[in-house]
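For this view, one protein chain was removed and the others were kept in their places.
When the chains are written out, they are named A, B, C and D in that same order, and each has its own residue count from 1.
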């Protein structure tokens, strides 16, 4: 049995733990306590898939190609915020301003070129977020990519602008690129654990992570990770711990059954997550179904107030 | 039969749907309602082929090498605007200023190097457009190119300048590059549909698209697109829908018969397009012929006012 | 016989045709009418070969290594201007300021690295030209090079600076790079014709071109160019036409016989050129010889006033 | 026996030898004489491993994943300073501000991509350090990397900002990249000696070096280095000498026995070092053990005051 195990419990950080400047604190407080369940948890509806994956993600529910669908879902479902790109926000947020908080995703790319050398360019600025009245900005970091210098330098400027304007940063911290693939792949425990820590070290306020998965390439991970024994809950707990005083959101990924979704949601919240960020699992269904499962997730959140 | 079909009808967005800042709205309103047919449709005469293709496009109608030809055609034919590069505009627009609205195309390239790694550099700025009294700027985006980071970052700055000055953006959204060629090619439904959505997500006000075509490489498209059953009208309708509240223009491409041109024009207008952008189909003919077909297109537009 | 032929005559643009801002117009008027023959023609003495080719170009006439040689030739021969790099100008122009107009060549390179990926970096700025009292700046564009994005972006900034200060732009528009070599080579009709148009489209006021030549790689040109029938005069006329309202200068290239030089000069002036730019054909000879042939060229120009 | 030997003794520079501007001198004086042992020696606790190596470095002592562990160790152990990245500092330094001096590490990278082409991007700025009240900034230079131009240019701007704000610079000067590997490797005497000198030549105030090691690739070093006879102490003395009036810190590297640690510490202090920078050797143990060995190191420092 391995000598080093994941901690049995993980403390969920409070806003005070983050030592935030006042603008960031005001906006995060509002997001965490005046929206959604209102108890310090976060449920975010991301809809940048039109850029990241293309309209193919809408083919199974054509109505979801219309941004009104997601804004209505966020409004009626009582999400803490919607996360989208600048063009989407410019055209559709005005109709929901004040009613649905906005996380402006300021970088993004298509998935047409290979991810071997992944880089997510800046499509908007922190100033755009301020102008639109967003509660936070979203930034995707491709951890371990051969383009990491470019990514880190982009992020430095974003972080400094966010500091200047008091805008919280939600980092999508994703292991990517040829070097990660050679060390276990984008979803392995080593990779996600590293990504969680990078978000903390570089200054994210909130980090969105995928739950680590066991996979065929696990033997490529560094020895210490190969030696660990872990299950789904351990994985979530471990990476949450590596993020330390950075709030953690886990994503749902592609669509799964409601039972799975809720069970996994419960496990990660147990593991110290602050919330969930569910896109395709929500808007790849008819509105009424989406509202029902949203209500179940929010009900689950009642147990995890801080 | 595929479960997901293109919508039977597509709503054509009105200017109010775009939530434009006042400068953009004023300029677009003037373009849409005070020029051309004047009913909210757009007929644009593009003439950047001297840069994009070289003078070879003028060999079949040598008079068209003289920019006066296109400016006269735009004036006499009553186009909503002419779209051209900075040098062309600096030398010839002064003689038509106030009479022919200008869309200043601010990036462009030659087609001498391979398109595998396509990038369209900035040859002018939004400020140049303001100084010249242009109604809008044009920007070509090579969606999916290995140079997409550079392109997206260029566009971010252009969009922010356009926001600052209230100048509408017409994006030529073109799938290009080696990765697109490996996934169905530049004109396949997958590629054009993705390009339409990218324009919306990144913040174009108007997008120029090619109508998707079936081709030999369709089997390279993602599965969901291979499964779709569609014809010309469906294709136009689908990509228009992916653009959502971005006005759509379709291009004519290389010269075809008048019947084809008008029939295809009718189909795309039915599919929700706001207008057409016809270059070689217009100026690769004698002036009188060009004026006749222009009149026919404008007549067709009478049915599509918004 | 090909259906599309070069025009029988080509109109030579006047300064008014260029729609110049006042600073540019004042400087070009002075250059065209107060210097040289004084009738709207241009004879420029270029001496950037020390940078572009190295001192080897001076080995056949060692005295020409001394910039005083070229300045004296420009002064005594009554050229419209001398064109040189910044270091050359800083050290030698002060002695001729007011007497010999200066075209400050603001970019340039050595020919040591291969031209496959040709790029000509900026060695000086438009501000340097203003400070020195230059009449114009010179800029080399390597049309079709894999580096075209970098070149176009450099030129955009140069053009905007030139606009701001009212400094005319003389573009050396040279097809270069591996892609051009694969489509007929740097001197083929297709390449030079494209280069002429690029200068116009991007905003040059004057363009320096080489006269197109027939060559072994002509079969690599696009079909439409392969189908054309043309001779030396046709070639000059065609590319002049593609430049439209951009004044055209033709270069002499490496040294040829006086008869050839004058006959070719006559043909290109007939074809609509505004003037000639002769370097090695002039200063690779003793001063008295150079002055004699200069006088002959100027005598030829008497017939081409505008 | 080789004609050129390492000097028998090496003088340890005083602050006055560095000719510092007043802001730098004030901050370094405070660091050297008001903290730690207080006699001009330096004991720094680095904790950027979460970024540089990933959380795997915490697996053997899971509590060390919590930055509070290192801050407590620095505080209770009486280190001169802690060195960490911006996100780490933003979240945890506020609780220790005024009690534990901060060296803000302003660049860093993951070790996921290969080091062949190593570059450490800027994740923070000198201004960030000023804002946080840091005593110094840390900068990693990968000496000899194919990316050296980018690194040197980054460092130029950092040095100029540090000059402007009076912030001392502690350079992690590390030989890295494919070319170094071909000349003896990152830890060979040639490489470390060169790295020490680069820090001095480019303007570091303090340099962190690894003690050179003999290795299998020593035969790849330049001849003059192959001819030298040297042991551990000679190596430390030689590279300290190459740094001249730059204060030298040596690192401990991966965890070794306490006896080794102290003996090696004594040897490098004898060789002219100003101090030590021990990370994994300290925080990869329980707190009480870490405090004990810290006390031993500080006791050793009593003999090396300046």
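Throughout what follows, contacts are C-beta pairs under 8 Å (C-beta built on N, C-alpha and C of every residue); 3 or more make two chains touch, one makes a residue touch a chain.
The shown structure was predicted, so the numbers you read here are calculated from the model rather than taken from an experiment.
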{"item": "Chains shown that the absent chain touches, full complex", "value": "C, D"}
{"item": "Which residue of C:13, C:36 or C:67 touches the chain not shown here", "value": "C:67"}
{"item": "Touch criterion as defined above, residue of D:14, D:39, D:114 or D:245 at the omitted chain", "value": "D:245"}
{"item": "Full-complex contact with the absent chain, from D:145, D:210 or D:251", "value": "D:145"}
{"item": "Candidates D:12, D:197, D:264 or D:298 - the one touching the absent chain", "value": "D:197"}
{"item": "Touch criterion as defined above, residue of D:58, D:96, D:139 or D:155 at the omitted chain", "value": "D:155"}
{"item": "Those residues of chain C which, in the complete complex, touch the missing chain", "value": "48, 50-51, 54-56, 58-60, 62, 65-67, 85-88, 90-92, 94-95, 108-110, 112-114, 119-125, 127-128, 150"}
{"item": "Chain D, residues in touch with the chain not shown (by the definition above)", "value": "4, 7, 17-19, 143-146, 148-150, 152-153, 155-156, 159-160, 175, 177, 179-180, 183, 190, 193-194, 196-204, 222, 224-225, 228, 241-242, 244-246"}
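Following the convention adopted for this analysis, only the chains that are shown with their structure count from here on.
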{"item": "Rotational angle, Cα trace of chain B fitted to chain D, multiple of 5°", "value": "145"}
{"item": "Rounded Å distance, chain A centre to chain B centre (Cα mean)", "value": "35"}
{"item": "Per-residue multi-chain contacts in chain C, two or more chains", "value": "none"}
{"item": "All pairs of touching chains, each written as two labels joined by a dash", "value": "A-B, A-D, B-C"}
